[in-house]
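With one protein chain removed, the remaining protein chains of the complex are shown where they sit.
So, chain A:
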Amino acid sequence: MNRNLTNAVSAFALLLSAASPALAQDAKPIKLGVLEDQSGDFALATIGKVHAIELAAEEINAAGGIDGRPLELVEYDTQSDNTRFQEFMRRVLQRDKVDAVFAGFSSASREAYRPIVNQFDGLAFYNNQYEGGVCDGNMIVTGAVPEQQFSTLLPYMMEKYGKNVYTIAADYNFGQISAEWVRKIVEENGGKMVGEEFIPLGVSQFSQTIQNIQAAKPDFVVTLLVGTAQASYYEQAGAANVNLPMASSVNVGQGYEHKRFKAPSLKDMYVTVNYIEELDTPASKEFVKKFHAKFPNEPYINQEASNSYAAVYLYKQLVERAKSTDLAEIRKVIAQGDVCVDGPGGQMCIDPKSQHVSHTIHLAHVKADHSIEFPQKWDGIKPYWLGDAGCDLTKSDPSAQYSPSNPPPKS
């Protein structure tokens, strides 16, 4: 059933691009593979990404396509399943012969498909905030990374609430490496980790975790919870009256927990995002308006939808300046260091050394009634860590993932 559905969706996308009158009939379409979780545990946060890509493609096609060529989407539902990512990544690169792929929500799925992109020397965009450290010439990462999110968030929290920090994190590469970043930045700023717990994906009962947190008496809790099951933490912590401020790089901005849970369970949650739909800027309001015109029932436009939307325009600019979809030509354009677009949340520029993107980082504060205020923002925050640590994709391509405890080898 699922295969028929995805076929139907890609046929629909074809129709969309074919229906665009402005295009020369003989121009060969540029094919964009879209591998996102449209079912399973992550679907809640990722269906909006697919819609954002469809929106950008429609706008681009209506305005004449990319360099006169229509943009055609080839969509598959990866079902929140890492093996599906591998299967469909092979399929889009080998059989569908797409020019670029937009793929992946969880870091586990990205690490599952990345070797296949390397093998076929393809180009994949990962439009998700994540734990950072991927130094790979075949990847462009448009999501925010820890040095952008934590180096802004944690000093703010420690100054406002105190220096004792407790981390609860999803137990896989994302949570483990993000927790390592939290540890590093808390220590650099003179704070103390009073506890750390890793939660297996799919766990939904948190009574004991809540008690462990209360026993450690932190000033605030860093929540790096992933997937819909783990989001039950907020309701249960609220019910047990834990009443501690929370800080996160993933929650609210992806899974819109403040919309799904009854107030005040997310009271005093602070998140650093590069976009969420409450953002009160002209660019954001315009984006929300366009989004709702095409998808009136969209429950929430999250950070990853904004990244995916902007990424299509980044790709358009890359191809038009390179005058080709060839990866080597595209990377020559990236190496010039001035590939920027104005995304819904602010300007985004590709850093040539790491092929990650700079962002305007907004601090979102969830109030007791679950409305959002933005007490602070930081403009032009660069994804500096990889470049500083020694990753330079303009010189060599190790195709590896690094972390503070496992930095690039010094050459």
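The definition used in the following text is that contacts are C-beta pairs under 8 Å (C-beta built on N, C-alpha and C of every residue); 3 or more make two chains touch, one makes a residue touch a chain; residues count from 1.
The rule is simple: contacts and distances are computed from a predicted model.
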Exercise. If you look up the hidden chain in UniProt, what protein name do you find among "Xanthine dehydrogenase small subunit", "Beta-ketoacyl synthase-like protein", "Branched-chain amino acid ABC transporter permease" or "GntR family transcriptional regulator"?
Worked result: "Branched-chain amino acid ABC transporter permease"
For this session: Specify the residue from the set A:A240, A:A283 or A:A400 that touches the hidden chain.
Result: A:A240
For this session: From the listed residues A:L44, A:V74, A:V222 or A:L386, report the one that touches the chain absent from this view.
Result: A:L44
Problem set entry | Contact partner of the left-out chain, one of A:T209, A:T223, A:S306 or A:S403 | A:T209
Seminar exercise, completed: It is residues of chain A that touch the chain not shown, namely 1-2, 39-41, 43-44, 47, 171, 197-200, 202-205, 207-209, 211-212, 214-215, 228-229, 231-232, 235-236, 238-243, 259-262, 265, 297, 299
